[in-house]
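Every protein chain of the complex appears in place save one, which is left out.
Showing chain A:
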Amino acid sequence: MGGYSMPDASGHFGPYGGRFVAETLVTALEALERAYHEAQQDPGFRAELHSELRQFVGRPNPLCHAERLSRELGGAQIYLKREDLNHTGAHKINNAVGQALLARRMGKKRVIAETGAGQHGVATATVATRYGLKCLVYMGEEDIRRQSSNVYRMRLLGAEVVAVGGGTRTLKDAMNEAMRDWVTHVDSTFYVIGTVAGPHPYPTMVREFHRVIGDETRAQCLELTGRLPDCLIACVGGGSNAMGLFYPFIADPAVRLIGVEAGGLGLSTGRHAAPLTTGRPGVLHGNRTYLMEDEDGQILPTHSISAGLDYPGVGPEHAYLKDTGRAEYVVATDAEALTAFHRLCRTEGIIPALETAHALAHAIRLAPAMRSDQTIVVNLSGRGDKDIHTVASLEGIHL
């Protein structure tokens, strides 16, 4: 895997990715691609991004040894990459800062975003306010119901939150609506996509804005353990936190990369959000990737306890890493994620996001079978404050 250089010039990761959009958006995507490449080459832009990540986001965040959890499991040492300690409480802000700085550089006055759990919406609302941009966030009605505190947070930050009532009223429908908005206001508006999916250049650009996760992890792991980790584990909805962690390790074949999809109520029930595990390649939201679709190519409704994983597609680079065998993809069910959620609360004093709890669930499965001198890094992609109402109500507690 040495010399990994995906995507190609037209934004394809092998057969995946690409640019499948309405004609009106093609010119805007070409302009975005040019602006992004120029910004990348510009030391001034890179310095500004670096400074914002330090001053405003709070990077670098620690790689933290989960000592009690590791001891209880009796196998590999588990380290947590603390993206939950970023400002706004999740990894999403890395990308939001990058894209908002790019929007400002391109002279756009208005940013829009889609959001599922609300973390990307909050991150976008936050940076929009900081950079003086008008912000509008599309969110499915179902997600608004289950993530009400994040909705209020976005409104406090001055963003307009628009409820999306079409389709399944979740993340995919919010993304459809954001695309419709962008087509309509393409000249004035920058679309801040929140994951490593969408039309080229988004999957690459979002990966690059998140690779700081993997770059820091690499240096911190060498410092703490004297060698690279044996295994990286991250949850995968669209797959941005996983891609950010994995990317700097792709050319190190000894490092196992494991993405954990939402197994929902169990794969056999059909009520899950695991396109890499159960789906097949198709085209949605501007890219070719694995999708949950029926035999007629209609996109299937998904289910996950975590709104942030409740999406029928996945970033095209994950599709490529799956096919090439470089990364492995497994699932954790709602129940397994909940168990892992509680376990981290009780062993490490950290309340993880329900999305993140899926990655923890797999680490808990895997660690006992590994040696105690081996290391697993779990991307602790977000904190769980936003999920306490969901968890409490499952236990019959009304907060």
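Here, contacts are C-beta pairs under 8 Å (C-beta built on N, C-alpha and C of every residue); 3 or more make two chains touch, one makes a residue touch a chain; residues count from 1.
Note that in this section contacts and distances are computed from a predicted model.
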Absent chain [UniProt protein name; select from "ABC transporter ATP-binding protein", "Tryptophan synthase alpha chain", "Peptide/nickel transport system permease protein" or "Aspartate carbamoyltransferase"]: "Tryptophan synthase alpha chain"
Of A:6, A:21 or A:276, the one touching the omitted chain in the full complex: A:21
Residue among A:74, A:253, A:297 or A:368 touching the omitted chain: A:297
Residue among A:176, A:204 or A:381 that touches the chain left out of view: A:176
Interface with the undisplayed chain - residues on chain A: 10, 18-28, 166-167, 172-173, 176, 179-180, 183-187, 282-286, 291, 293, 295-299
